[in-house]
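Remarks on the structure that follows.
Every protein chain but one is kept in place in this view of the complex.
Take a look at subunit A:
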Amino acid sequence: MVDLGLLTDDQLKAKLLQYGVKAGPILASTRFLYEKKLKRLLDSSAQHKINGTADAGLYSDSEEEDDEEQDSDEEQDSESEQLLSETKPRTETSKTASRDLTRLDKDTMTSKSLCLTSPSSRQKQTIREPASDVLSEMFPDAERTPTGIFATKRRSIKGAAGRPVQFKYPELPLLSPTILERQEIQQRLVPLWVQVIVFLMVVCLLYIIYSCMDEQLSSPFTALLDGLHESALTCISSFTGA
């Protein structure tokens, strides 16, 4: 490993930036701390590497055999997405560390990737399966759409247009004050017929009084009216006589 003590301040700062650490001024009082921090980051990323994570898998794609070349092209894109989604829950430093490390690895360790192809391909598969199956596990009944977007119908809101509360709650007696008023009015409607009959009788009487007048209208209806008038008069005379 590179001796951190031999790095210049700028180099140390640049290295820390590679790991996503925005270092302050590298002074006499701070230098030691930053060296320690960088050392810790290097050790942790080395741990990452040794455990054979998918990071190595990314770069073994380029060294893979012909059989897996076709698959690797497809897998690379999905893998990078997975990696991004997987690394999201991890802390920022480790995420950038792994990404940066892979960049370093690509430059320096192409031979190493050959050794790692077999475990990485296995790991690749295992990593791939859970990521793609998550959605299908969650929604086993859903059909696959071309865009991968699933839209489900929203539950209807109670009391919205077309779904009034009445239908939602049919068991309620629905004794609202307006309904009670209407019932009261209906009770009053019964004598309304009596009122109509009385009104008609009054109209008839008025007709008779009008016909008693001397004026006579020359219209075709007068004959009819005269006939009615005579019949009404006879009725009244019979009633008054009896």
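Convention: contacts are C-beta pairs under 8 Å (C-beta built on N, C-alpha and C of every residue); 3 or more make two chains touch, one makes a residue touch a chain; residues count from 1.
Criterion: contacts and distances are computed from a predicted model.
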- Message: As a check of understanding, state which of "Trafficking protein particle complex subunit 6A", "Barrier-to-autointegration factor", "SEC24 homolog D, COPII coat complex component" or "WD repeat-containing protein 41" is the UniProt name of the chain not shown.
- Response: "Barrier-to-autointegration factor"
- Kindly state which of the options A:Leu33, A:Ala46, A:Ile179 or A:Cys235 is in contact with the chain not pictured. A:Leu33
- Query: For subunit A, which residues lie in contact with the unshown chain of the complex?
  - Reply: 22-25, 27, 29-30, 32-34, 36-37
